[in-house]
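Heads up, the thing below is written out as structure tokens.
Missing here: one protein chain of the complex. Every other protein chain is in place.
Naming follows writing order (A and B), and every chain is counted from residue 1.
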Amino acid sequence: MNFNYVILIPLIPLAVFLLLGIFYKKIKPAVSGYIGVFGLLTSTVLSYYTAFQYFFVQEKVDGVYQTFVSKTTWMNFTDTLAIDMGILIDPISVMMLIVVSTISLMVHIYSRGYMKGDEGYTKFFAFLGLFSFSMFGLVLATNLFQIYIFWELVGVSSFLLIGYYYTKPSAVAASKKAFIVTRFADLGFLIGILIVGYYTGTYDFETLNNPEGNAILSWASTSFMGLSVLTWALILIFIGGAGKSAMFPLHIWLPDAMEGPTPVSALIHAATMVVAGVYLVARLFPMYYFVEDGFALNVVAYVGGFSSLFAAIIAVTQNDIKRVLAFSTMSQLGYMMMALGVSGYDGHEGVGYMASMFHLFTHAMFKALLFLGAGSVIHAVHSNYLKDMGGLRKYMPITNITFLIAALAISGVPPFAGFWSKDEILVAAFEHNKLLYFVGLFVAGLTAFYMFRIYFGIFWGKDTQYKHAPHESPIAMTFPLMFLGALSVVVGLIPFSEFVTADKAGFVAHLNYPLAAIAVGVGVVGIILSYIFYKKENDLAEKFSKAFGVFYKWTFNKFYFDEIYLFVTRKIIFNRISAPIAYFDKKYVDGFMEGMGNKTVVVSEKIKGIQSGKFQDYAFAFLAGFVILAMVFIYLWTK
Amino acid sequence: MEKIIFYILAIIIIVFAIASVTSRKMLRSVIYLLFVLCGIAGIYFLIDYNFLAAIQLTVYAGGIIVLIIFSVLLVHHIEMELEDIKTSKKILVGLASLLGLGVFLTTIYAYNFPVIENSNSIDMDTIGLGLLSYEAGGFILPFEVISVLLLAAMIGAIVIAKGTKIATSDKPKGKSLEKN
Partner (left out) sequence: MIAGISIYEILTVTSILFFIGVYGFITRTNLISILMSVELILNASIINFVVINKYLYPDVFQGVFFSIFIIAVAAAETALAVAIIINLYRQISSVEVKDTEIMKY
């Protein structure tokens, strides 16, 4: 089976990016939209074809999906250590191709409506192309270094797109924040990569992930501060993943990233880029699982679980609908991390891994839908805040219904997509870690509550009087909503466990009815609560928030994490460390350099008199030279 | 007798030359130069090259000096004094010149010139024929070249000197002034 054409999937968006980027001024906006959509459509078709070939045409060997790798050596460090560039096809990369291409295509189509009339329309599509290219490249990477390169590329495109409204100071600040925080996390990633490369002598996923391979078996041979060096490396790599996936405590950039255009939030900060961290852990899952009996994996699980809870609590109190969705995303990403963390490896033991990937898949669909729906609402009322909305169901029927579907899906109501994946996660957690199971259950309830809080707040609740009556968005925006809505209903029915598993063998998953019933029950309780609070305009919610008092205030301010970070960076790092260093640098390092420069200037001022431009000086030099030479010759002759 | 005249001439030449290059008054400097040129004409007379002496007097003393005086008068007023330069530089240049002179004199006195005793003179016929002769030893070609050169120099001098003033800064800035 030849999968070499897969290289086209990332290259087509790259071509679109270059085309739109270079001829930015020449191409008419209408045309650039079509170019972007068409390019992504091609990639999408290829992705679906690849998935079909891989899962259905391609034969399993010994009941295991084979991994296909096609690569060339890019940089040769030593005889044994080289960096390759290539494509790697295995169940999770194929699944990610589907996710990325589908969401990206939908967002492209949606943007044609949402960004209409925007000044940087072509630029926007160029950036989307760049992002799609980077994300495909990340998904298909064959080794740690390649994934790192594309990892940074998605970071850059995320930076560009968050700062898309670069005239807005808050957008600029948000893009900077996102870039710096993720960069900081990527430092951990890079160090982790280097450690792995140093101790195992390879960056290749295949070699690294082989359970009988040298890389995994040799973990006990070196240790550092009581843990295996490889464990440290994996934790550092996870820090990189946590930065991208907005895990606590590196989550602070994600809510601010909502300053970007809403389609961007849907594509990058909900469905694709932020799951890169989850994908990274999943990609190295055998290492996480086998090295030091999964110590690093436990870290992943607890960080994921805590982030999930933490974000869900904050989401309840936020009033900006995009921020609610952002915290919701963070919470769901924590869920996925947690699922990975509680997963085993073989067969049905690996249900957590499967559930994590499954949730990644379904979450991408319904979270993108939620964001696009929110974008549609924002487009109509020109505000992000709940207080400006209400009663919109009369004006925007399609948005209403699709948003409802997505909200039901994320709340885990059967038969919508979220139910199936969330159920698997809870099963995995129940089997491996009871504490995390209860955390997950509580988060599920909170999720249902805050999702329906904003749903009721937007579409029901008070009947706000609008200056301009809002109206339904154009077809370019509603089509993706409907498409993703349909997907959110059906994708849960895919027998995911047969395709994507940790050991790639596939198993048959059964619904665990008691657990499923509990989960659904919790979700429904959340929905009912928010129905009571928010369906009709009343002051119940306010009373409750008063009852919580200080805790509510803390939550509303996101537990003051932004302020803590600011305090640490501004007061401690800037003032106590950076300022003295800067002073030293300016005073002594620069002073030395400038002193040398000044001396040079002074000396050249002195000696430039030689080249005075006065012909008499030249004549004098000529005379003196002649006299000296003549004297020398006379001396030589008469000798 | 001739010996004494030569020494007198030599002293005139050297003294006035020095006066010419050190005088701070422009016009005097030119007149000192005139004396030097006349002294040189005297030397030509002494060695019986009368025609050359005549040329020296007419072209140099008559033509060039007058030209220089005119230019001095055009660009200066008569009593204009020259700026003085630094004494250190003067000493330095003087020293270098003296050294150069030493080099010259050592070379000259180290060489034994094969002097031929004679009292040949040259009359105008010979010069005129020599200049126009195209036989061996004739100077018709350099003569023609010189004539062309003189013509070119003359035209060039006229064209250059005729050039109009470029600077326009002294024109009154009428409009802006009126507005104010």
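Here are some notes:
By our rule, a contact is a pair of C-beta atoms (placed from the backbone, for glycine too) under 8 Å apart; a residue touches a chain by one contact, two chains touch by 3 or more.
Since this is a predicted model, take the numbers as computed values, not measurements.
Only one of A:2, A:80 or A:611 touches the chain withheld from this view, namely A:611.
Contact residues of subunit B toward the unshown chain are 1-3, 6, 10, 13-14, 17-18, 20-22, 26, 29-30, 33, 36-37, 40, 43-44, 46-47, 49, 51-52, 55-56, 59-60, 63-64, 67-68, 70-72, 74-75, 82-85, 89-90, 93-94, 97-98, 100-101, 104-105, 108-109, 113-120, 122, 126-127, 130-131, 137, 139, 142, 146, 149-150, 153-154, 156-158, 160-161, 163, 165-167.
The chain not displayed touches subunit A at residues 611-616, 619-620, 623.
As a convention for this text, only the chains that are shown with their structure count from here on.
Distance between subunit A and subunit B, defined via averaged C-alpha coordinates, is recorded as 89 Å. Those residues of subunit A whose C-beta lies close enough to touch subunit B in the complex are 620, 623-624, 626-627, 630-631, 634, 638.
Note for the complex: subunit B touches subunit A at residues 92-93, 96-97, 99-100, 103, 106-107, 110.
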